[in-house]
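Missing here is one protein chain; the remaining ones are kept as they sit in the complex.
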Amino acid sequence: MNISLEEIAARIGAQLVGDPEHRINSCSTLISADADQLSFIYDKKYLPALQQSKAGVVILSAQFAADCPAHALIVENPYLAYAKAASFIHSKAKAVGSIHPSAVMGENSRIADDCVIAANVVIGDNVHIGRGGKIGPGSVLGDDIIIGENVNIIANVTITDGCRLGDGVSLHPGCVIGSDGFGYAPAENRAWCKIPQLGVVVIGDNVDVGANTTIDCGALDNTVIGNGVKIDNLVQIAHNVEIGEHSAIAACTGIAGSTKIGKHCTLAGGVGLVGHLTVADNVHVTGMTMVTHSIKQAGAYSSGTPFQSNSAWLKNAVRFKQLDALTKKINKLIKTNKENDGAR
Amino acid sequence: MNISLEEIAARIGAQLVGDPEHRINSCSTLISADADQLSFIYDKKYLPALQQSKAGVVILSAQFAADCPAHALIVENPYLAYAKAASFIHSKAKAVGSIHPSAVMGENSRIADDCVIAANVVIGDNVHIGRGGKIGPGSVLGDDIIIGENVNIIANVTITDGCRLGDGVSLHPGCVIGSDGFGYAPAENRAWCKIPQLGVVVIGDNVDVGANTTIDCGALDNTVIGNGVKIDNLVQIAHNVEIGEHSAIAACTGIAGSTKIGKHCTLAGGVGLVGHLTVADNVHVTGMTMVTHSIKQAGAYSSGTPFQSNSAWLKNAVRFKQLDALTKKINKLIKTNKENDGAR
Partner (left out) sequence: MNISLEEIAARIGAQLVGDPEHRINSCSTLISADADQLSFIYDKKYLPALQQSKAGVVILSAQFAADCPAHALIVENPYLAYAKAASFIHSKAKAVGSIHPSAVMGENSRIADDCVIAANVVIGDNVHIGRGGKIGPGSVLGDDIIIGENVNIIANVTITDGCRLGDGVSLHPGCVIGSDGFGYAPAENRAWCKIPQLGVVVIGDNVDVGANTTIDCGALDNTVIGNGVKIDNLVQIAHNVEIGEHSAIAACTGIAGSTKIGKHCTLAGGVGLVGHLTVADNVHVTGMTMVTHSIKQAGAYSSGTPFQSNSAWLKNAVRFKQLDALTKKINKLIKTNKENDGAR
């Protein structure tokens, strides 16, 4: 999109310092941006880059205005203002509704007229897709699925029977919505007997699900992802998990069955939560933390050990195995010393 | 399926207390079930839910019979009995064998008449699929693959040349069977030279493989998954791994090359095993444990540190880096004290 600074300022609520008729057509970094590009600064460590920038306009807070060699759009929250500006500058022209001839469509489906169904999509029976939907190539949707408006399913996604998606949901390539939960009863001869997984996945509005992430359907009740939740790549969400609104979950995290995460939580990468826990609102868990019981208080939580050179680590790691014995030795020593002090 | 309590009792070997002609058509939780639904209880924490349940029938052990307001099916193992009942109550009518016109079929393949090959499936040459097979949409099967009876491949699965699946195998969406193992020889100029991965994956009977899980083919010998093994989502199984019968592996676990897991083992979520290990039968590994050497004894094993508030953790974590030095300090102190005691 080719757009004037005046219009950008109006749309993001910025104070423009510079030429209102100057036009930009895309975004770039402070270092790479040309005169027809917009950039932004939100941290003073980028000040040298700002001072040398050849960008057409920079979104910034008032404190950086004096250092800006380009036109400036002054806002309170430059990062958010940039996110909004970049969204409309790089928005694509709305595609005309179409169903590719190679797509295989089931019966009794209700697909809004302006949806784009790409090549090699397979859609089952009784599927409803709201206005503005895009179903990308190679995606497979089962039966009885209900999808809200403006949903964007990128490519090679699988959604199983009965799952429901709210408005504005984005599903990234390869993710799986509604795989069977991992539920088995111990059976005769020490084999496992599968528990049929009869629930579905219910995803709220404005949820993003990352590439190759898997969300299992519920065993009887549903797996529920709240409005505004953002999920990164390669995340595992097991059956009957519930994620509260606006929580964000980074890559490689796994959440075991029936665990409930509160609202506005953040789980960093590689976190693991065991099943049947409850995590309060506003809890932040740092990377690779192992969460083994419920968290009732908002706050930041961590586990793990810091990395070191392998040779130093080997020495410390072996001591960890003696930590209980060591602690007891010390407690005994302290006790003996006190007695000796008393006796002296 | 609409089925009488009398028939359910007969099929799961239960003692029916109630109306043998009452009929149910689906399963639900104690809280949600209606008069035409079956529920179950296996733990006394659900006793209040049982007492208020409006379910048509509840599967339970004798100890809960007096508290059941509904018809009751009394069994010794309610969880297993529920698993079996739910399986036939929610079983789907057998589909008539069919190959969707969009499926691309190779040459010399032998597909049993009652198989269902879905839309946009691609099957290579010399593939055999036994009776009752379902190959779901978007799945890709290479050449020379042998698949047993009643195998269910859900959607968007990839199986590479030469892999073999037993009877009753389920492959969940997006899983990959027979990806190349990660094998390279150090080569000239510090580059890596790929070792061709010439083995295949051999999967036994009644194995489940979770969504987006990857199982690599062997380098020369095969990767072997034993009968009855259950594998969750996003698990990595490297080349030449062997998994013993009826072991279960939870999500996000990774098993490095040539490691052999025994029978009846359980690996919880996020576990990592280094390569070339041997793990005995009946070993249970708790979540996120790092297994760095072979396990010769049955039992439960763990590693990691418990999570804490981030501020407390930071203090303890830094001390871990001094743990060897601390231990030495203590040992010296104890020695000094003993000498002093001796000298006094």
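A and B label the chains in the order they appear, each numbered from 1.
Convention: a residue touches a chain if its C-beta (ideal position, glycine included) is under 8 Å from a C-beta of that chain, and two chains touch if they have at least 3 such contacts.
Computed from a prediction, not measured in an experiment: that's the story for all the values here.
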Options B:Lys44, B:Arg110, B:Lys296 or B:Arg319, residue touching the unrepresented chain:
B:Arg319
In the whole complex, not just what's shown, which of A:Ile8, A:Cys252 or A:Leu277 touches the removed chain?
A:Cys252
Contact residue for the chain not shown (choose from A:Ala118, A:Ile147 or A:Ala185)
A:Ala118
Over the whole complex, note the residues of chain A touching the chain we left out.
26-29, 32, 77, 79-80, 82-84, 86-87, 90, 100, 102, 118-120, 136-138, 154-156, 170, 172-174, 206, 208, 210-212, 228, 230, 232-234, 246, 248, 250-252, 264, 268-270, 287-288, 304-311, 313-314, 317-318, 320-324, 326-327, 330, 333-334, 337, 341
To test your reading of the contact rule: which positions on chain B touch the chain that is missing from view?
102, 104, 120, 122, 138, 140, 142, 156, 158, 160, 174, 176, 179-180, 182, 184-187, 190-196, 198, 212, 214, 216, 220-221, 234, 236, 238, 252, 254, 256, 272, 274, 284-286, 289-292, 299-306, 308, 312, 315-316, 318-320, 322-323, 326, 329-330, 333, 336-337, 340
